[in-house]
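Every protein chain but one is kept in place in this view of the complex.
Presenting chain A:
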Amino acid sequence: MDPFYAAVSLYRKRNFVQCARVCTDILQENGQHQAAWILKVRAVTQRVAFDDTEVLENLAEATSAENRWTKTAPSGTSTVASIKTAKQDKTTASNTRPPTQSRPFSGVVRLNHSGLGGTHDISNSQGTAKSRAQTGRLLSRLGTASLSTEAESFINVARINLAQYAALSQLAKPLFEYLYFVQGDVKSALELANQAQQSLSLLQSCSKDEKNHYWKCAIARCLVRLGLVRQIVQTTSEWHIEMNTTDGVLLIAKSYLIIDQPMAALEVYKKGLEKFPKDTVILSGIARIYEDLQKSEDSVSTYKEILKYDCSNTEAVACIAAYFFYTGQPEWALVLYRRLLQMGIHNAEVFCNIALCCLKTQQFDMVIPCMENALNLAVKDDLLAMIWYNAGHIGLAMGDLQLAELCWKLTRRINAHHCEACNNLAVLALLEGRIQEGNALLLASLSLCEDLAEAKFNLEQLMNQDNGPTECLI
């Protein structure tokens, strides 16, 4: 069999590593085999490519503080400000959920770096809420990481004549993706994209070609990576209207989100919806913004719309379930979580949530088995700590304070920075009259998390010496 045919077949089967290997062999025999070269580039790229329109990258996250237009935006117009106000406004907190570390607001943990592998990571509300800052600068190193697994880099960027490749339209795109995803060399990728766009516009002057959109998107991608978000927003506002792909809409909306203008992003999404009606990706973008703006009703109705078009959208199911759970309809939440299980989301978070739902719906016989399942499935330490923390709540609900105390102690053992568990242990200690210990635990809890309102409140109560049964548990 012709080795090149075999390579194409391997590529079709998504066996990229094998494909790349075969292509390398071909190229060793004949260094001028362009088709094999492209195929290898594509295979290597496909192995590590991810959908970067979905992910708010940590790099951009780090620059967003300076990219943001204003630090004090009017309430309801900024995702950053709304979290602040929610925390300050305790009067409204009775019906909205306080977003703390272990009780995230959303049903889905997004922006998670582990989601870059290709599948969208659906973790659960009570599951891992990894703080954004902790994800660190992993993404910017992603390029180098994947390179090291590749072991050999067959394209030496410094020696490539980019202008020459940019003129060849069939070579330029794979090369761009290789530079962007595999090498992580955004600077060269951007240069290539710029030159390709120029040569393209020279070729077909005046006639607007759809291919141009690819390069516009490519440039926007590179600019996001480089943190030049403002430049996208400022240079591309004219072309997102005539965008021919959803990528453009998503990219522009994303850049608006990075500079913290959710309303502008919302408008971009809505314009995109006019062009691509019923597009679930755009719809979920809208739903996420509503969620960030604390408009849970709007968010849930958008998620419901998504389910109409795509009934297996796990993000929508999980978010609606979380909404039901928090609005006092655990039965509905249970149904939805079971649906998630049926769809094959077989992980610790879902089981933990089902356990909590069972608890709320008085189906006590299912609580412990689900919890055990969750504990068996939990691999990461953080996750395990969360599940023990929730197990503590189950103990509390069943009146077994000793179980609760044990669970929370386990939580603290696994994750020493778990301030909520610390606070809860303090309350238990106070109930048993161990004032000194309780006080110390509260102070420890506050030192872990300064704005933990419950711990502050408890401490105040303790100071006032009327330590009645008013302590707050989280």
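List of remarks:
In the analysis below, a residue touches a chain if its C-beta (ideal position, glycine included) is under 8 Å from a C-beta of that chain, and two chains touch if they have at least 3 such contacts; residues count from 1.
Following the convention adopted for this analysis, contacts and distances are computed from a predicted model.
This figure omits one chain of the complex; the name its UniProt record holds, of "Trafficking protein particle complex subunit", "GTP-binding protein", "Bardet-Biedl syndrome 2 protein homolog" or "V-type proton ATPase subunit", is "Bardet-Biedl syndrome 2 protein homolog". If you put the hidden chain back, the residue from A:C23, A:V44, A:L175 or A:L228 that touches it is A:L228. Note that of A:V22, A:L200, A:A264 or A:A421, the residue touching the chain absent from this view is A:A264.
On the side of chain A, the interface with the absent chain consists of residues 59, 62-63, 66-75, 77-78, 81, 84-85, 136-137, 140, 186-187, 190-191, 194, 201, 205-206, 226-228, 230-231, 233-235, 237-238, 241, 256, 260-264, 267, using the contact rule stated above.
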